[in-house]
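One structure is given here, and the rest of the page talks about it.
Left out: one protein chain. Kept in place: all the others.
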Amino acid sequence: MLEELKQKVYEANMELPKRGLITYTWGNVSEIDRATGYFVIKPSGVDYDLLRPEDMVIMDLAGNKIEGRYNPSSDTATHIELYKKYTVIGGIVHTHSPEATAWAQAGRDIPLYGTTHADYFLGAIPCARDLTDGEIDKDYEKNTGLVILETLEKRGINPQYTPAVLCKNHGPFTWGKDAAEAVHNAVVLEEVARMARRSEMLNPAIQPAPEAIKKKHFYRKHGSKAYYGQSSK
Amino acid sequence: MLEELKQKVYEANMELPKRGLITYTWGNVSEIDRATGYFVIKPSGVDYDLLRPEDMVIMDLAGNKIEGRYNPSSDTATHIELYKKYTVIGGIVHTHSPEATAWAQAGRDIPLYGTTHADYFLGAIPCARDLTDGEIDKDYEKNTGLVILETLEKRGINPQYTPAVLCKNHGPFTWGKDAAEAVHNAVVLEEVARMARRSEMLNPAIQPAPEAIKKKHFYRKHGSKAYYGQSSK
Amino acid sequence: MLEELKQKVYEANMELPKRGLITYTWGNVSEIDRATGYFVIKPSGVDYDLLRPEDMVIMDLAGNKIEGRYNPSSDTATHIELYKKYTVIGGIVHTHSPEATAWAQAGRDIPLYGTTHADYFLGAIPCARDLTDGEIDKDYEKNTGLVILETLEKRGINPQYTPAVLCKNHGPFTWGKDAAEAVHNAVVLEEVARMARRSEMLNPAIQPAPEAIKKKHFYRKHGSKAYYGQSSK
Partner (left out) sequence: MLEELKQKVYEANMELPKRGLITYTWGNVSEIDRATGYFVIKPSGVDYDLLRPEDMVIMDLAGNKIEGRYNPSSDTATHIELYKKYTVIGGIVHTHSPEATAWAQAGRDIPLYGTTHADYFLGAIPCARDLTDGEIDKDYEKNTGLVILETLEKRGINPQYTPAVLCKNHGPFTWGKDAAEAVHNAVVLEEVARMARRSEMLNPAIQPAPEAIKKKHFYRKHGSKAYYGQSSK
C-alpha cells in the first residue's frame, strides 16, 4: 500500500544524515497522500543504517496506524496538526540540525539578512512561544503542532511563503509541497541560520535586509512572475 | 579470554575517529565484565589505523594487567574509580572532543538549553573542580576519577541520568551501560556542547530550558514511561 | 560551437560544490571568448548532479542567447556588465559561499589581516553599497553589475589586483583571467573571509596588516618581480 510514497519518504529521510542535518535518529520526514488522507512517516528511533522503504509507517489523520510493523515517529501528532490545518502542506520535516537548533535554544527568530534567505522564505523564521506546563504535560506533541499553527496565524504568515518555524528550546519544523521540498527547505534553513549567526558576529548593529531586495529575490523564484530556473519557459 | 568483549571495546574505540571525536590517539574506551570483575581497555598511544581487537588490554579493578602485550591507556586508573563506585556503569569513554573540551577549558558547566540535551542528560553537564597540586603530583589519574565521583555526589547527580562530567582544563568523560552507549553519549555531548556555545552567542541573556520541557524529553526516552523508539511496545 | 570552452566552464562550475562553496544550485560560473565576443555560462537552477558540458549556454554581450536549450543563469546580466567594462576579465563566479556571504550580509568590507589575503588581493575586499529601490525594481541583475563597477571605480581598485566584490545582503562575485582562476579566487575569498572573522573574535582591536607585508606578499606572486612558484624562471 502506498509503496511509491513509502519509497519517496524513505529517500527524503535518508537525505537528512547525508546533508548533515541529523545525528543518530534525531529527525523525521513524512508526506501525505491527500486522496486517501493517509500519510507516511519514519518509524521512531530506528537506525538510519538499517532503515528500509518498507519500514515506513502509514498513518491516518486521526492518529491511527494503518500499516507498519514499527511505532511511528514520536512526533507524529505534530505532523498531523499541520496536515489537518493546511492542505497546501504535503510534506513535513523535523530535525535537531545544529545551527537552526541553536536559534531555537536562544529563543530567537532568524532575521532575514540576505538573498539566500529571501530566495526561500519571505521574512524572518519565527520562533514559537514557550509551551505552558499544561501543554507539555498532556498531548505534548499535538500541542507542539498547535503552537506552530498559532505562531503562523498570530504573525500573519503564509505557510507557503515561510515554510519553517522554530520550536523554542527544541528545534525546527519545515514543510513543503512534498517530502523532498520539505527536506530542501530544512537544508536551506540550516544554511541561513549559520550565515545569520556569523553576520551578527561581524556586525552587532546589523539590520534586516531592505524590503525591496527581500521581495525581489523571493518573487524571482516564487509565484507567477518567477524567472529563476527553467520552469518559466 | 573475553574475546567478544575485546571485539566490542575495539569497535567502540573505532567509533571515536569515525564520529570526529578524536585526533590521533586522544581518547580511550573501556567496558567491564561484571562477572569476572575484569575490564577491557584500549592500549595507550597506539595508532587507530593499526589497532586490532586483540590489542585490547584486560585489567582488573586493582589495576593489575590480566592479559595484553601493550600498556593499557594512561587513564586506566580513572576508569577503575568509576567502575568501583557505580555498578550501573558498564562502559566508559574519555576524549578531547573539541567542543566539550572547549567548555572544560573554560571551566564551565554546559547548561541545559534544549531538548537535544534533555533527551540524554537530566540537567547541566557538570565541570569538576580543579585538582590540587598534591592530587596532580601523585596518583593523578586516580584522583581524576575521584574528583569526577565527588562532582556527582556533591551535586546529587544520578550517574545514570547525567552520564558525563567535564574535567577542568582537560576534557570529558562519559559512560553508559556498555562501551557502545558510552560512545553514543560522548557523541551527543559533543553536539550538545556545540549547540550550547552557539546559543550563547545568539543570546547572551539566555536561560536554561524550562523544567517541564527538560523532564518531558528525558522521560520520553528513559524510565518506565518512555515512549520514544520501539522498546515500549 | 565553443565546445572546448563549454567543457572548461562546466568543469569550473563543478568545482563549486566540490570546494564547499555552494548548496544546491546557488552559484554560477562563466568564461568569455574574446575573439567571438560570446561567453559561456551555466544554465539557471539545474541540479549539479545532472549538469553536463553540453548544457552550458552561449550568450553574447547584448544578452542574446546564441546556443543552448536552457535558460542561462539568472545572473547573466551581471556577468555582461563586468565583461563589457573590463577586457582583462575572462571568467566570473557568483556564489553564496557561507563565510563571504556572512560579510556581505553584515554590509562590511573584509579587511586585509594577513598574507593569505595579500597573496591574492591587494587590499580589503570591498562591500558594495545598497541598491536603490529603483535599481532593484527594474534591471536588477544589470544594476548589480553596475554597482560592482561603481565600487571598483569609486575606490580606485584595479580589478586585476582585487578580483572580488561583495554585493550587500547578497554574496560575492569574483573574477580572473578565465573561469578556473575566477573559481580559484572564490575559494581563496572564502578562506580569507573565515580567517578574518575568527581573527576579529580573537582581537576586537585588530588592525589591518602593515602595508609592507601586504605589498611583499602580493608582488611575491604577481607582476614582473614575482618569485613564487615555477613561472618566474
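By written order: A, B and C. Residues from 1 in each chain.
We take it that a residue touches a chain if its C-beta (ideal position, glycine included) is under 8 Å from a C-beta of that chain, and two chains touch if they have at least 3 such contacts.
Since the model is a prediction, treat every value here as computed from it, not as a measurement.
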Touch partners, limited to displayed chains, of the chain removed from view: B, C
Consider the whole complex, including the chain that is not shown, and state which of C:26, C:39 or C:113 touches that chain. C:113
Sole residue of B:61, B:102, B:149 or B:212 that reaches the chain not shown, by the stated touch rule: B:102
What is the set of chain B residues that contact the non-displayed chain in the whole complex? 23-26, 43-46, 70-71, 74, 96, 98-99, 101-108, 130-131, 133, 136-137, 140, 169-171, 197, 200-201
Residue numbers in chain C that touch the chain omitted from display: 113-116, 184, 187-188, 191, 194-196, 198-203, 206, 209-210, 212-213, 216, 220, 227-233
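Throughout what follows, only the chains that are shown with their structure count from here on.
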Answer with line, ring, star, complete or other to describe the graph linking chains that touch. line
Rounded to the nearest whole Å, what is the centre-to-centre distance of chain B and chain C, using the mean of the C-alpha atoms as each centre? 46
On chain B, where are the residues touching two or more other chains? none
